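The structure appears below as structure tokens.
Of the protein chains in this complex, one is absent; all others appear in place.
Chains here go by letter, A and B, matching the order in which they are written, and residues are numbered from 1 within each.
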Amino acid sequence: MQDSYRNPWLYGAGWAYLLLVVAALLLPVFYIVYISFNEFGFGARIYTFTFDWYRLIGADTILVASLKWTLALAGAAMITAVPMGLLAAKFYKRTRRKVAFVFLMLSPLFVPADIMGSALLVYFKNLNGIFEGLGDILGVSWFDDWFGLGFITALIGQIIYTVPYAFVLILITMSRYRDQQTEAARGCGATGWQAFWQVEFPQIRVGVFSSLAFVAILSFNEATRTALLKGGFDTFSNVLVAQMLNIGMSGESYAMAGTMTMIAILVIGTILVVTLATAGRAGRKALPKAEPVATAS
Amino acid sequence: MASHPLLRHLAGEDGIRRWAFYVPVAFMVLFFAVPVALTLVWSVFERTIFWMEPGFTLDAYVNFFTSARAENYLFSMIHSAVAVVVAFTIGFPVAVFVRRRVPTAAQHRVILLFIIPFMISELVRVFALRPVLGRNGLLNSLLMKIGITSEPITVILFSNLAVVIGDVVSFLPFMVFAGFLAMEAIERYVFEVCDDLGSNTLRTFKDVIVPLAAPGIFAGSVFIFVNSIGVALVPTILGGPGAVNAGLMVNQAIVALDFPLAMAISAIMMLTLLVLLFIGHRLFDLTKILQPIN
Partner (left out) sequence: MTSPNETAVEVVDLAKDYGPITALDSVSFSIPRGSYHVLLGPSGGGKTTLLRLIGGFVRPTRGRVLLHGQDVSDAPPNKRPTSMVFQSYALFPHMSVERNVGYGLKLQKMAKEQIREAVDQMLGLVGLEGYNRRMPHELSGGQQQRVQLARSLVLESDILLLDEPLASLDAKLRKDMCIELKRIQEKIGITFIHVTHNQEEAMTIADRIAIIADGRLVEEGSPREVYERPVRRFTADFIGENNIIDGRVTGRNGDRFSIDTGFAEVDVVAVGHDIPTGTEVAISVRSELLQLLRESRAADGRVQTLPATYVEEVYLGLTTLHLVRLPNEIEITVRQISGDMAGSVFQPGQAVQVGWKTAEARLHTE
């Protein structure tokens, strides 16, 4: 790093500071993972390594059931929010009211979980009332409970929460894509769908896949909106919140937090490794540009 | 087949399919913009025992402003402002360092490091501060080992300090992302000009970087501020007995089945956000943030 007149010590200090900040953010989390493997839990003077707390989770039927709900919600959020983010990114490219559109798509980030959840809760309750009233007037029960709290309402809450992330991630990968390529494909005889699937999609795949992973994780971690909108079932994080507030810091809650941490790190680690590996491969493949060919005459 | 042009337009090769592109807009309007805007309407509805009914009353607002809630709201705004300043002080230099000193090709990967803490559940990260900040926690045992204190300090956890720490830990990655995005909009030559003119690091930071990155810094700050006021999780898990913020008050009102009050606090919260965004837009033109994705 001696290719400039800059002070190498300062450069090193910069890196040290950066890593310190990352470590400070991660250290507490790693500490609870560490505690979660101690047979005697937090605060004990002795440390005996054990999987017992995790076994306890596996044996807890409530937790296993909640895990199923969590996965179902995450799966449903993935297959709805990501295509919606993709459509939104494509819409952004063609709309003339870009600023207003981006404002609409990103503003959910600025509405805190409890506010958004409560507003949606009241909204759904009202909608339900209106639709039921409509059904009564028409004398049919078909409208009843369309927006009764349950899986669908929880899912809508999660879509609103995750779509902005999917939108931004896909938009960033898409910004490197040139629309001329779509036109070139159309010119080669491709239909609109063929041009998208064979030419555009392979180039924005990274964005789509990482937003799938993002949405999965965000959905998995989400607790507040789901708690307000879910109706009868509990997700994993719902149970964890309840445990922390009611029982306090039990060994089991450490293990639950540990589980959530490890799943998150596993998914993010996979994405990072795959992304960096793909980038590395592309870099190795890039040969120096060939000499221009002499004009054939 | 000479049909009406509009009909041909709709039935054209990519006619019907074009309507799919309006799905996200429709969804966001229907399930985001409308419910958030309606909080204002519901906040003046009449409260009934389990629900509410259409009407016009300012009871909820009277209730808010004449109880401890208004004071609590103000306090949570102060805590949040502190959290913003701390997050900026810690996070923004990271963004500046990465943009200015790290080789261009590696910048995005370095910023990706902050994805890891961001992607671990906020719930877990906030919860994890308990064993660190608590009486027998990591911090206290460290302080006692070094000899700074002989007795564990008990005021750290379950206090306003813990709430501020929790907010900073929760939202710091956003300051780094927003700051980096803002820095990315600044051309590299700007820094070279600064070096050339002999501007020192502090002056460059104050006179060049901060003004140019202002929209991004502002967006990151508003995000942290609003979420610190509105996310109930942090005071619930880390705060002392009286620790309350807007999010928690809304939550408590919902549990108490006082829906108009919950909606009134939500509406006040949203108005706070809109005022902030309006001021920010007036000062820095927030549309500049969109440059990198254009």
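Rule of thumb we're sticking to: a residue touches a chain if its C-beta (ideal position, glycine included) is under 8 Å from a C-beta of that chain, and two chains touch if they have at least 3 such contacts.
Just so it is clear, the structure is predicted and the values come from calculations on it, not from any experiment.
Considering A:7, A:61, A:180 or A:246, the position touching the chain not shown turns out to be A:180 (whole complex).
The chain that is not drawn here is touched, among residues A:56, A:127 or A:199, by A:199.
On the side of subunit A, touch with the chain left out of the figure occurs at residues 96, 178, 180-181, 183-192, 194, 198-199, 202-203, 285-297.
Here, only the chains that are shown with their structure count from here on.
Only residues 6, 11, 14, 17-18, 21-22, 25-29, 31-32, 35, 42-43, 84-85, 87-88, 90-91, 94, 98-99, 101-102, 104-105, 107-116, 118-123, 125-126, 156, 159-160, 163, 167-168, 171-172, 175, 191-193, 214, 217, 220-221, 223-224, 228, 237, 240-241, 244-245, 249, 253, 257, 260-261, 264-265, 267-268, 272, 275-276 of subunit A touch subunit B when the two sit together in their complex. Within the complex, the subunit B residues that touch subunit A are 13-14, 17, 20-25, 27-29, 31-36, 38-39, 42, 51, 90-91, 93-94, 97-98, 101, 109-110, 112-117, 119-125, 127-132, 136, 138, 169, 172-173, 222-223, 226-227, 229-233, 236-237, 246-248, 250-251, 254, 259, 262-263, 266, 269-270, 273, 277, 287, 290, 292-294.
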